[in-house]
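Missing here: one protein chain of the complex. Every other protein chain is in place.
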Amino acid sequence: MTAVTHVLPYLVAVWIFLIGCYGLATSRNLIHAVGCLSVCQAATYVLLLAVGYRDGATAPVFSDVEPGSRPVVDPVVQALALTDVVVGATVTALLLALVVQVAKRHGTVDPDELSELRG
Amino acid sequence: MNGWILAATVALGAGAGATLWGVATGPLRRRVVAQNLSTALACLVLLLLAQGYDRPSYVDLALVLALLGPVGTLVFARLLADDLAEDPPRAWGPTYLVVGAGAAVVTALCVATGPSRASAKLLVVGALLIGGNVVASRALSGGFSGLRRG
Amino acid sequence: MADAVIIVALLLVAAAATTAVLVRDPVRQALVLAVLGVLLAVLFTTLQAPDVGLSQLAVGSALTPLLLLLTVRKVRRRGRKEGPRR
Amino acid sequence: MNRRIRLWLVAVAGTALAALLVAACLDLPDFGGDRHPYGDRAVDASLARHTANTVASVNFDQRAFDTLGELTVLFAAVVGCVVLLRQTRDEHRARPEPEPVARPVRRYALAVLPVALLTGLYVIAHGQLSPGGGFQGGVVAATALHLLYLGADYRALERVRPLGLYEAGDAVAVSAYLVTGLAGLIGATAFLANTLLPYGTFNTLSSGGTVPLLNAAVGMEVACAVVVLLARFLDQAVEIEDPTGKGSGTP
Partner (left out) sequence: MDDLLPLLVALPLLGAAVLVAGGRLVPRLVAESVACAVSAGTAALALVLLLNCSPPMVEWAGGWVPVNGRSVGIVLVGDGPGLGMAALASLLTLAALAYSWRYFDEPPRGHAGSFPALVLLFQAGMCGFALAGDLFNAFVWFELMSVVAYALTGHRVEEARAVQGALTFAVVNSLGAYCLLMGIALLYARTGELAMTQIGRGLDRAAGPDGPDVLVLAAFVLVLTGLLVKAAAVPFHFWLPDAHAVAPTPVCMVLSGVMVELGAYGVWRVYGTVFAGPGGIPAADFERALTVLGALTAAVGAILCWYQRHLKRLLAYSTVAHMGLFLLGIGVLKPEADDGIALYLLGHAGVKAALFACAGILLDRYGSVDEHALRGRARELRGVAVLFTLGALGLAGLPPFGTALGKSITEEAVGGPLTVLYVLATAVTAGAVLRVAARVFLGLGPPPENGDAYETTGSGERPETRHRLGRIPDSMKAVPAVLLAGVLAVGVGPGFADVVAHAVNEAGSGGVLVASVHWTPAGILLGLASTALAVGLAAVAVTRPKLLAPAWALPLRRLQSGHVGDYVAWLLVGAAVLGALALPGVLGS
């Protein structure tokens, strides 16, 4: 049991990433594809935070606990994940803006029907 | 592990599992209700976890979720009003269940913390959670009744 | 044993992510993504990252669904009016 | 490439990649391990500078240069969306009809709006103390503003949303962050150095030197950015009509 729990978070991150890639590759709708891309990104959050976790520790926020009284988890990965969340949200917005324009100019959001760029 | 975390685990496993199933299958009207319930449930779980980890500052998450969860549901209710108009969701049963559970959890937490600023915050969260859920259910069941155009 | 809640949250997140990919209709996917966002926030809280959980809540519960649904609405509004060009 | 070949490619390559990544996971340090050298140093550095929320200290002091990049990504995305979702020459605008909203929903929206705005400000202001900060609070405040659209009317939202002001606010907030950084370069030792201001008393609103300043700049930037971003999408979804549908906006 413990052997599994020691790697489970990492495996979950890998699974989320790959399933997101699968969805992206097989998507029939560009809006759905953007959603799948944000699923892929969720994998990076999970991996980062799993890496920074420490057993029995609490958040490195000392507004309501005494510094040093309890072990704390790694704050650096949290800062990285925070940056990542922001970046992910903005990329999603930009991609959706492009999807809106694709829908306008091509009249479809099905990647199978986009045939302007070939060869 | 203490009782609070155990309660949170059970609520998460059973409740969130059920709402995930609800949001993944069935007609659209069931899915929006399930999405609404999942935010309410997550809010309760966050409250329980804050108490379980003995970190009052975690309550901020529940506060934000109690505010934004119903807003998210309003987004769906408003922008899917056309799709929902033919077949409006009626989900007062689960709504009252969650409202009841919310009231119970907030009361229990207030008793555990005792009268203080923290319990005042808890009461605010509880009020927002309950009010938000009732309104969100109302919005789903015809709050933007299908009169809209374009 | 305190890990139990983490494991439950992890499994739920994995299930929600899988569902979000397998649900092909963008509107329904937006609903699942909203649930995924909230579940991620709970997971982050159990991993003792309330800051990240809070930003995930802020983004995932209302902002991303709103953006997705506005896009869907724009795309559909076109479709209703004239149908695809080709 | 047809769908079946693509699926095969994804299956084969995905399996190979999965094998590699799973094997890598087995080599990772166990989940919950105790070795976090950088994290421990960061906690010490944060406490030395009287910042209660270590994550805020990492974001706005130790790795403030990263946050500058993050801020700029958001800023760039906003400018990009403004450009991409502009009204082109062949499009025109149609005023949206007011939409009926049930009374309890409207009342709730109007009642919660100030609460949500306050919560947003609270989350920003306590960024260096408790969980939260400029980014989270900014998003909450900006989302709250859109309760006007959700619960009341698009026009009500437009009245409280002079877009030009928000765009300028976005840019001004980025400049404020940069100017604070440059002040560090000129007045102290390095770009974004947090050595100019007193560190204050631990666990109070004014603690942490420049951390609250940068935090506030980020909060303002994010709030303005989200408002502008959503405004562009709302414009497209509600107001802007397509070139081909001239004249007859609605069916």
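Each chain carries a letter (A, B, C and D) given by its place in the written order, and its residues are counted from 1.
As a working rule, contacts are C-beta pairs under 8 Å (C-beta built on N, C-alpha and C of every residue); 3 or more make two chains touch, one makes a residue touch a chain.
Because the structure is a prediction, the values reported are computed rather than measured.
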Not-displayed chain touches, in the whole complex, chains A, D
Considering the complete complex, identify which of D:69, D:98 or D:198 is in touch with the unshown chain.
D:69
Option from D:94, D:111, D:172 or D:197 whose C-beta touches the chain left out:
D:172
At which residues does chain A meet the chain that is not included here?
13, 17, 21, 24-27, 30, 33-34, 37, 40-41, 43-44, 47-48, 51, 76-77, 80, 83-84, 87, 90-91, 94-95, 98-99, 101-102, 104-106, 111-112, 114-119
Hidden partner interface residues of chain D, rising order:
1, 6, 9-10, 12-14, 16-17, 20-21, 23-24, 26-29, 35-39, 41-42, 45, 58, 61-66, 68-70, 72-73, 75-77, 79-84, 86-90, 164, 167-168, 170-172, 174-175, 178-179, 181-182, 184-185, 188-195
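Just so we're on the same page, only the chains that are shown with their structure count from here on.
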Touching both chain C and chain D we find A, B
With respect to inter-chain C-beta contacts, which pair, B-C or A-B, contains the greater number?
B-C
Need the CA-centroid distance for the pair chain A / chain B, whole Å please.
24
Per the centroid of Cα atoms for each chain, what is the distance between chain A and chain C, given in Å?
10
Just give me the whole-number Å value for how far the CA centre of chain A lies from that of chain D.
16
Flagged in chain B as touching 2+ other chains are 53, 55, 57-58, 60-61, 64, 68, 71, 75, 150
Touching at least 2 other chains, the residues of chain A are 5, 8-9, 22, 50, 52-53, 55, 58-59, 61, 63-64, 72-73, 77-78, 82, 85-86, 93, 96, 100, 104
Chain C contact footprint on chain D (complex, rising order)
32, 53, 55-56, 123, 131-133, 135-136, 139-140, 143, 146, 226, 229-230, 233-234, 236-237, 242, 244-245, 251
Per the touch rule, the chain D residues reaching chain B in their complex are 96-97, 99-102, 104-105, 108-109, 112, 115-116, 119, 123, 126, 130-132, 136, 140, 143-144, 146-147, 149-151, 249-251
Contact set on chain B toward chain C in their complex:
1, 5, 8-9, 12-13, 16-17, 19-20, 23-24, 28, 31-32, 34-35, 38-39, 42, 45-46, 49, 53, 55, 57-58, 60-61, 64-65, 68-69, 71-72, 75-76, 79-80, 83, 150
